[in-house]
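The complex appears here without one of its protein chains, the remainder shown in place.
Should a chain be cited, it is by its letter among A and B, assigned in written order, with residues numbered from 1 in that chain.
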Amino acid sequence: MSITYSGPLLSVQDLTIEVAGDDGPVRLVDGVTFDVHQDEVFALVGESGSGKSLTVLAIMDLLPPGVQIASGRILFRGRDLAQLPEAEMRRLRGKDLAMVFQDPMSALNPLQRVGRQLAEAVKLHASGLNRKQTADKVHNLLAAVGVPDPKGRAASYPHQWSGGMRQRAMIAMAMAHDPGLLIADEPTTALDVTVQAQVMDVLAEARRRAGSAMILITHDLGLVAEAADRVAVMYSGRVVETSDVHQLFSSPAHPYTAGLLASILGEGTAGGRAFAIPGSPPAAAERPIGCAFQPRCHIGSGRDECTSARPVLTLLPAPPSDADGTEHSAGRAAACHFAGESTLHLLKGQPA
Amino acid sequence: MPQYLIKRTGQAVFTLFCVLTFAFILGRATGKPAGLLLPDNATPAEVDALNGALGFNEPLHVQYLTFLANVLGGDFGMSYRQREPALVLIAERLPATFELAFWSFLLGLVLALLAATAIQLTGSRTLRSIFIWGGSLRQSVPDFFFALLAVLLFSVALGMLPSLGRTSPASLVLPVLTIATGQFVLYVRLIDAALSDQAGQDYVRTAFSKGQSRARVLFSHMLPNSVLPVLTMAGLNLGSLLGGTVVVEAVFAWPGLGQVLTEAVSQRDFPIVQAGLLVVALIFVSVNLAVDLIAAKVDPRVSLA
Partner (left out) sequence: MTQQLLPNELAVPAVPSATDPQGKVRRRPAAARGKRRAAASPAFVAGSVMLGLVLLLAAGGALLPGYDPFGQNLSAAMRKPFTDPEHLLGTDSLGRDMLSRLSLASFVTLGIALAVVILNAVIGTGLGMAAGYFGGRLDSAITTLADVNLAMPVVLLLIAVAAVTGPSATLTIATLGLTYWVGYARVSRNLARSLRHRDFVLAPLTQGGGHGWVIRKHILPNVFSQTLIIAATDIATIILIESSLEYLGLGVQPPVPSWGSMIFEGQKYLGTNPWLAILPGIVMFLTVAGAQFTSQRFTAEGTTGALLRKGRAA
């Protein structure tokens, strides 16, 4: 890229992903829009089935067969990935775009040494390296993610590594060429709690060093609070709120986000009942007309706009500064007809 | 790994032992052979004398031990009909059978690999259907009938290929074709299933995310990972292959092991059958053992368990 490009690193615009169903195509992802900027950690949050994995798979053009992009654009450094031919995408994958998957055990070839799989990642985008150079690079990559005895470990097989170590190897593999965008799809979900923090540290360190932006997919809000700069919340294939992380937690604009936050067990809830949003998300083929969340929404019951018109993701005006003078940035958006009604307090039964 | 090696070798030896014992029992069940070897007007005394000379009058357990000792020393007895050691008669027929078995195995396997790879590379379900259904049809006829049809077409109708004997390289074509097509069917199903299994694995997606191409994923990852199940099956398949050559040899009058064995049956020449049985069992067991050990070595998860 010789032209300097200013603007978001990644811009997903109105992305819709469909699969063939019994009665016509089913929209698994329905008009998703968000931007990811250089160097930022962008979290994509939602329950299973909300479409977050499919969205990022679409970015990498790794959608399973039968599932395809129906409309929308995926602009990466200004180029629409959805229109790129496979040969071009292959050049980007592993080099400018990289991905770390959820389960490192199944994501590695069980019958090949780990070092060899890393070497493959290295050689794919660095022609002209001889064996020794490749091996050295592999060992350096492993050392950089904190794997002890990289030479010895590289010669062993995945089943001989522990879960946390395997995920470090996956991270090393993804970062081999300092990608501009790293996508981490639930990178710690399959790991022990004690190991999760370590892996998140490794991830943070690696991307900082490479200057990569990261899309972090998770359903764990604690992780979001610790690691993310900005967040998009997805529900039933749609983005319902985008915000920077502080605002998300202090004053969520969308009732679903509020519900998620309320269900985190924390101080003040001990001795009482745990809160859970009543009901469950609709199946993709049975999304209601109007707002998808309406049936479970605590502020939307009985309101006509919520059942008849689908709310569009709209930029909200910046809220007034907090009492202590902290300014809030603009850039918050929510897809709700009544965004901003002080929902969090309502849920906790406290006065607005 | 050493433990597995010992265990498997022990099993193999035990199996051979069972076969030997079985052959012994069978041999003694034929009754004492002198009656068959001497002319009809031999006196009972002469029969008895010959039996004694051949060691058939000893107590059973002595005979058994003698038998074992002989076998280990390479003495598989003398043919009743021909004044030759049975082992020699068997051994001189082996090359012909090996030739048949080897080329058929190779051809069948290579074609199956090509077919299964083509299926994955093209991603064509139609191609797969063609191979699988075609295979079903081939498997619906026994080898000897397929051979017959081939002879009917290529020898009788077209006159292109010889239908009998082992006279020229051309005479190898029809027998090998017969067995190889049967082998092909077996292997293509197996390799296709193994590759499909690999195609559904997560690590395939990881390879793509690194920027790897379809062809390379197939050849660097999927095929090597598919070797194991194919190998195990190949070992098991050996038995039916050996059985298959016997029948095909009969169809084409191919001068191999099968032919000499079937002749021996009609002539009640038991030592030859016994020698054949033992030789084949030995080959069979050794190959199975080798396959198992190679498989254990190839799969890193097994070796280090």
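Convention: a contact is a pair of C-beta atoms (placed from the backbone, for glycine too) under 8 Å apart; a residue touches a chain by one contact, two chains touch by 3 or more.
No experiment lies behind these values; they were computed from the predicted model shown.
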{"item": "Residue among B:Ile6, B:Leu152 or B:Ala290 that touches the chain left out of view", "value": "B:Leu152"}
{"item": "Residue among B:Ala101, B:Val204 or B:Val230 touching the omitted chain", "value": "B:Val204"}
{"item": "Contact with the hidden chain (one of B:Leu100, B:Ala234 or B:Ala281)", "value": "B:Ala281"}
{"item": "Contact partner of the left-out chain, one of A:Leu28, A:Ala210 or A:Leu316", "value": "A:Leu28"}
{"item": "Subunit B, residues in touch with the chain not shown (by the definition above)", "value": "11-12, 14-15, 18-19, 22-23, 26-27, 29-30, 119-121, 123, 125, 128-129, 132-133, 136-137, 139-145, 148-149, 151-152, 156, 192-197, 199-202, 204-205, 208, 214, 217-218, 222, 236, 239, 242-243, 246-247, 250-251, 261-262, 264-266, 268-270, 273-274, 276-277, 280-281, 284-285, 288"}
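Methods note: only the chains that are shown with their structure count from here on.
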{"item": "Between subunit A and subunit B, centroid-to-centroid distance (C-alpha), Å", "value": "56"}
{"item": "Subunit B residues within the subunit A interface of the complex", "value": "201-203, 205-213, 220-221, 224-225, 299-301, 304"}
{"item": "For the subunit A and subunit B complex, residues of the former touching the latter", "value": "60, 62, 90-95, 98-99, 101, 103, 106-112, 120-121, 124-125, 157, 159-160, 170, 173-174"}
